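Note that one protein chain of the assembly has been removed; the remaining protein chains are unaltered in position.
The block that comes next holds chain A.
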Amino acid sequence: MAGSTLASPSVEAPPRAPASPGRETWRRFRRHRLALASVAVLAVLVMGVLVGGLVWPVAIDDIDFAAQLQGPSWDHPFGTDDLGQDLLARMISGGRISLAVGFVAMAVASVIGIVVGALAGMSRRLLDPALMWLTDLFLSLPQLPLLLLVIYLFRDTLKAVFGVQGGVFVMIVAVIGGLRWMPVARLVRAQFLTLREKEFVEAARSQGATTGHLVRRHILPNALGPVIVAASIEVSAAIIAESTLSFLGLGFPPDIPTWGRLLFDAKDHLDVAPHWALFPGAAIFLTVLSINFIGDGLRDALDPRRVL
């Protein structure tokens, strides 16, 4: 019997107008309602932190003891903290750093993960076990002591090169990215190991394709589906990891109100001022959720086998 795996209409089905690949992907992406809504949500969040400061020009360190721990009102839409500082303004300002850390750390982790995974997956000799030992080594490293060590060793050097905020940013991104690439690497390696034995890869090889061509055109695109999903989870993990670091006093200075920092500060006043934790929490939640949905939508849209 003909070996087909997915139930799908065959070519006898009514023909549809051929479209260019980019347009076709967009058409398929649009069919994923949640992903489309998530793009809108994420766009609002990103635009909010980028240009929100122009719309809501309130200073983030404007202390007003008359308005301590107030709930949302017209004066302070997101309420105030224990020093009477406006939370909306603080979230706009800190959100830039939180989102930037999330995305850049995700990019760093994914790139390292894909490179290591691809190298391990394509090598047939010693490189694969060596890289996997390295991955296991990184997985077994106790992260917090390592962080402390890295920060102790490099904080001053980086500050000297990139300035206070920049130095901390580079360090945090490097630390988060450098300690979270292992799941992606393992995923990519596993995908590569199965894909490189597939007949279509062998077919391309028999036509004279170089290893580079095989990886770029055939193996990597087919391996990307799970990687996209894993990477979208990395963004959320990075935002949360940044807040952990802030919590420990290892991240940005306490006066920079990243979302994680806001949550940390809010924890002592949860009973009287729940809004203080709810708004940054909701922002992190919405970011993570929408990125995950966008990841799902991208995976489906980029896979032509799925009938959409």
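Quick note on the criterion: a residue touches a chain if its C-beta (ideal position, glycine included) is under 8 Å from a C-beta of that chain, and two chains touch if they have at least 3 such contacts; residues count from 1.
Operating definition for what follows: contacts and distances are computed from a predicted model.
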Out of "Planctomycete cytochrome C", "Acyl-CoA/acyl-ACP dehydrogenase", "Glutathione import ATP-binding protein GsiA" or "Outer membrane lipoprotein-sorting protein", flag the one the UniProt entry gives for the chain missing from this complex. "Glutathione import ATP-binding protein GsiA"
Per the definition of touch given earlier, which of A:90, A:186 or A:218 contacts the omitted chain? A:218
Residue touching the undisplayed chain, where the options are A:58, A:209 or A:233: A:209
Contact footprint on chain A, counting only the chain that is left out: 1-11, 13, 15, 18-19, 21, 198-200, 202-210, 213, 217-218, 221-222, 302-305
